[in-house]
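Right, one structure below, let's go through it.
Every protein chain but one is kept in place in this view of the complex.
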Amino acid sequence: MATFKGLAMLGYNTIGWIEKEAPKCGPNDALCRPLALSPCTSDVHTVWEGALGDRHDLILGHEASAEVIEVGSLVKDFKAGDKVIIPAITPDWQSVEAQMGYSQHSGGMLNGWKFSNVKDGVFGECFHVNEADGNLAHLPEGIDISDAVMLSDMVPTGFHGANLAEVEYGDTVVVVGIGPVGLMAVAGSVLRGAGRVFAVGARKHCQEVARYYGATDIVNYREGDIVKQILEATNGKFVDKVILAGGDVDTFDQAIKLVRRGGIVSNVNYLGTGDYIKIPRLDWGLGMGHICVIGGLMPGGRKNMEYLSELLVHGRLDVSPLLTHRFSKFEDVEEALLMMKDKTEDLIKPVVTL
Amino acid sequence: MATFKGLAMLGYNTIGWIEKEAPKCGPNDALCRPLALSPCTSDVHTVWEGALGDRHDLILGHEASAEVIEVGSLVKDFKAGDKVIIPAITPDWQSVEAQMGYSQHSGGMLNGWKFSNVKDGVFGECFHVNEADGNLAHLPEGIDISDAVMLSDMVPTGFHGANLAEVEYGDTVVVVGIGPVGLMAVAGSVLRGAGRVFAVGARKHCQEVARYYGATDIVNYREGDIVKQILEATNGKFVDKVILAGGDVDTFDQAIKLVRRGGIVSNVNYLGTGDYIKIPRLDWGLGMGHICVIGGLMPGGRKNMEYLSELLVHGRLDVSPLLTHRFSKFEDVEEALLMMKDKTEDLIKPVVTL
Amino acid sequence: MATFKGLAMLGYNTIGWIEKEAPKCGPNDALCRPLALSPCTSDVHTVWEGALGDRHDLILGHEASAEVIEVGSLVKDFKAGDKVIIPAITPDWQSVEAQMGYSQHSGGMLNGWKFSNVKDGVFGECFHVNEADGNLAHLPEGIDISDAVMLSDMVPTGFHGANLAEVEYGDTVVVVGIGPVGLMAVAGSVLRGAGRVFAVGARKHCQEVARYYGATDIVNYREGDIVKQILEATNGKFVDKVILAGGDVDTFDQAIKLVRRGGIVSNVNYLGTGDYIKIPRLDWGLGMGHICVIGGLMPGGRKNMEYLSELLVHGRLDVSPLLTHRFSKFEDVEEALLMMKDKTEDLIKPVVTL
Partner (left out) sequence: MATFKGLAMLGYNTIGWIEKEAPKCGPNDALCRPLALSPCTSDVHTVWEGALGDRHDLILGHEASAEVIEVGSLVKDFKAGDKVIIPAITPDWQSVEAQMGYSQHSGGMLNGWKFSNVKDGVFGECFHVNEADGNLAHLPEGIDISDAVMLSDMVPTGFHGANLAEVEYGDTVVVVGIGPVGLMAVAGSVLRGAGRVFAVGARKHCQEVARYYGATDIVNYREGDIVKQILEATNGKFVDKVILAGGDVDTFDQAIKLVRRGGIVSNVNYLGTGDYIKIPRLDWGLGMGHICVIGGLMPGGRKNMEYLSELLVHGRLDVSPLLTHRFSKFEDVEEALLMMKDKTEDLIKPVVTL
C-alpha cells in the first residue's frame, strides 16, 4: 500500500478525507487496517474546540479493532492477518515512566496518547502501532469486532475511574456523567463490588442504560443541586467515592462535599477549560480530612486489553448497549463523527464495522 | 433473665442442652437473643475433632442475627429492641493489633474469635457481645433475618479470600472448595471483577450453585489432578490467583503450581492437621518468583458487616441459594448442627429461624 | 484531687489560669498528670485566631508526657504510676471510621482530636484520656520525658506527611515549611529513603536544623519563586513528592507545578483561611496527570506512639534539636505558649519539664 485514505482534521473546525503515504513499519512496530471504528468525544474536542491546538491533515480516531497487515522484524507475538484489539493509549514501554507504573505518561504528561495526537489516528485504511508486542492484544474468539472497539477507550477509561477510586465491597459510589465513559464507570464500580451507585446525568436513554449497568439511583442535575439530592437520599451520610466522568473544573467542589473522610474523588474527565480545579477548604477538613483527589488518563498497552477482554469473554460485561448507532462502510466514519458532535438524545456511541 | 438455655459442647464428642446463668452486660457490651442461627463446620471441628481442645459446657455457635435485649451504659448506637447482624469475629478494638488493621488477632493469634471459643456462643437464648458499638451492625430494612446469618461468617470469610487474593478486573481465579465459604469466594471474586473462575469441588449441587455465583469452569478433583485439569483448560497458562476454601496443608503445593509470577495464593481454610504447609521450591521460583502465600481469618466488626450488607440491600449478592435447609424452632439448631456434621449431598447450609 | 489548676483559653484572645473540678475517670479511661508539656502553634490558632470558634475556660494543650494517676475498671495495660506517652489525637476505637483506618476522624471530621478541642487539654495538673488501653503508650526506658513530648504531635504529624507522600527509595522530595512539623517531615522523608530533599523556609536556625535532619537543599521563598528555584536546581526535572507543612491554600498551586506524573502532594498543614485550595488545570494534566492531592490529620493512638518511639529508642531519630527553649516549672507553660505566639528567630519548640 503506497498511499491510503483517511478522515482527517484539515484544520481548526474542518474535517475531510485525505490521501497520505503509508507509514513505515519500524522493527518493533505493526501496521494495521481497521475492522471496526468508533469516534470519541475527544475527536470532537480536537477538531471543533482546538483542544490540542491547530492541526493540519492529522488523521483522526483512536478507537478501533483491526487486522495486522505488517509487523517489524523484532515483533514476536503478532503477524500479518492477526485480528487485534488496539488501545487508545500506546506507551513507550522502555520509558522510566512506564517502569514506574505510569506508562500513559511515557516521555511526558499524557504522551502515551499517540493516535490522532502525535501521529495519525486510526480513521485511515492503514495505521501504525508503535511497540506492537506491548501495545496490541489478540482479539479473543467470541468477542465481536464492534464490541472490541469499546475496549480501546470507553471500557478502560471508565474502569480506570473505578480503579483510581479504589472501589471496595459495599461502597456507595457517585458517578458524575453518564456518557459512555460514565456508564463504564458505573459498570466498573459494580464489578469492583460497589453497593449503592448514584449516576448523575440528564439524558433519558443514558439513565436507562445506567440502570442496566447497575446504578441504583439516578440523579438529574437539572432538577436541583446534586449534593443536596444525594445527601437527602443517604440521610446525610457521605458517600465513599466519587468518579468524575463528566462536568468540569467546578464539579470537584460538589464531589468533595459528597465524600467521606478517607474517601476518594477520582477524575477521568478531560478538563478542557478553566484555570483551576477548586477544592473547598472546609469540606476538605482544613487540609486534614484525608479526602484524596486524583485524576488520570487510562492505562494503555497489551496487558490492560487482555485482562479487560476477559470480562467480555466470560460474560461479566456486555458493551453492546453502548453501541446505539451502527454503520457498515469505512466512509460512514465521517457521519459517525458528526453524530458524536451533535449528540442526539438517544446516542451513546456510533460504531462503524467494515 | 436469670438463667437461659443453650446447645453446648458437653465434652469431647458430645453435645447437649444446658441451663446457664445469664451473662453480665459490661458498660461497653450488649446482650442479645437470636432471631436466626446457623451451625458452621467449625462447630463440628470443635466438638467432634477437638480443634480447640477439650471443652466443657461451652455453648456453641457463632452465626446469628439477633435482637438486642440489653446494652451497657457506654453503648451509644444500639438499644434494646434493635435488630442486628452479629459478626462471628468480635475484636477488642482498642488493641494494638486492631490499630494495625488486624483486629481479628486482637490480643493474640485468632483472639478476635470469641463466640464458642473463649466464651459462650450464640446457640443460647441469650448471648453476650463485647464492644457493642464496634461489633454490632443494624440489620438494614429489606434483609431477611435468615439471609443476615450468612453475613456472620460465610460471606465475610469467602470475600476475605477474594480480598487477600487482590482479585482484579479480568483475573483468572481458582477457588478450591465449594462449600459455603468457597461459594462465597466465587461470588466475591466475581464481585471484584474476575474473568474466568475455576471452582474445584465434587458435590453436584454445590457445582450448580458455583455456576450460579459465576464460576465458568467446574473442576472435579475426583476426575484427576486439578493442576493438570486446569492447565489443560488454560492451554498451560498460569492463573492469576488461587483461593483456598477447602483442601488441606497439601493443597498449597497444587496452588503454587497453578499461579503466575506476581500471583497470590490466599487461604481462608481452617487447617486442622499436618505439621507443615509445603511450598514447592522450583515452582516457587527458587524463592524468587514473587508468588505470595497468605492466609487469614475473616475481619470482624461493625464496618465489615455494614459494607457487606449493602451488597444484599442493593441486590449485588443473593445468599439464599446457600440456605438449602430451613428450620423454625430454637431447638432445631441441634438437628441443624448434626446435619452439618453428616453432610448430605445437597446440603450447603441449614438455618434456623426463630 | 477534688479540683485542679490549668492554663485555659478564657475567651477569644485571652488566656489565664483557672481552677476546675477534676474530671471523672470512666471505666475505659485514665487520668494523668503531666511530666513534660509543650505548646503547639495550634494552641495559638485556637486562642488568638479563633480557629475553633469562641471557647470559654477551655484548658489548652495537647502535647505531653505524663504519669498515670488513675485508671478505669476495664483498663488492662496501664495502672497508676505508669509513665506514658500521650498522642495529641485520641480516637474512639470502636468507631466505624477507626475500623476503616481513619481513626483520627472517629465520629466525624477531625473528631479524634479531643484535647483542647472537645474537652480540656493537657495544660492542667490533671487531665483525662479516653480509651486508655488504645490511646496511651508506655514510655520506654531511655526516652527522656521532654523528648517524649515531641511524639505527641510533631513527630507523628511530620512523619504522616511522609507517609501520605509514600516516599520511596531515592525520591526527590520538597518539604514546604521548616517549623517543627516540617523538620519532622524532612526527617521522616529521609527515614523512608528519600534521596534529594529540598526544604523550603526562611528562618536561619531552622534551615540549619533542616540540614541536620537530612535536607540537601535549602530554598528561601523570600529569594524568589520556589517553583523556579527548585526546577532550576533539578534542571527542570519534576520532583517525586511535595509535603506541605507550611504555606497556605495557595501553596498547592506551586506544589502541583513541581511534582511529576504519578507524584503526590501531601498536606499536614492546618489551612486556617481561604475558601478554596486551587489546583492548576494545565499542570494537573487536564485532570489526567495522575498527581494525587491528599491531606490528613496525624493518626493517634497507642500503636503509632509505640512504633514511633522505637525510632528514638534505637537512635534513628534525635528530637532534641527541636527543643530550643526549656522550662522547668508547670507555671512556665504560660510563657512557653506566649513564646510560641511571638516566634523568635531561633525558636523551634519550647518544652516545660515538671
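We call the chains A, B and C, going by the order they appear; numbering starts again at 1 in every chain.
Just so it is clear, a residue touches a chain if its C-beta (ideal position, glycine included) is under 8 Å from a C-beta of that chain, and two chains touch if they have at least 3 such contacts.
Keep in mind it's a predicted model, so treat the numbers as computed, not measured.
**Q** Give the residue, chosen from A:44, A:84, A:98 or A:256, that touches the chain omitted from the document.
**A** Spelled out, the listed residue whose C-beta touches the missing chain is A:98.
**Q** Considering the whole complex, which of B:142, B:224 or B:272 touches the chain not shown?
**A** Answering carefully, the residue with contact to the hidden chain is B:272.
**Q** Using the touch definition from the top, which of C:12, C:48, C:221 or C:307 touches the missing chain?
**A** Checking each option in C:12, C:48, C:221 or C:307, the one touching the absent chain turns out to be C:307.
**Q** Touching the hidden chain in the full complex, which residues of subunit A are there? Just list them.
**A** Residues in contact with the chain left out: 26-28, 74, 93-96, 98-101, 103, 131, 133-135, 301-304, 306.
**Q** Residues on subunit C that touch the omitted chain in the whole complex?
**A** 159, 163, 168-172, 188, 190-197, 214, 216, 306-311, 313-314, 316
**Q** Pick out the residues on subunit B that sit against the missing chain.
**A** Here the touching residues of subunit B are 97, 100-102, 104-105, 109-110, 244, 249, 253, 261-262, 267-272, 274-281, 284-297.
Basically, only the chains that are shown with their structure count from here on.
**Q** Give the chain pair that accounts for the most C-beta pairs in contact.
**A** Among the chain pairs, A-C has the highest number of C-beta contacts.
**Q** Quick one: subunit B and subunit C, Cα centre-to-centre, how many Å?
**A** That gives a centre separation of 41 Å.
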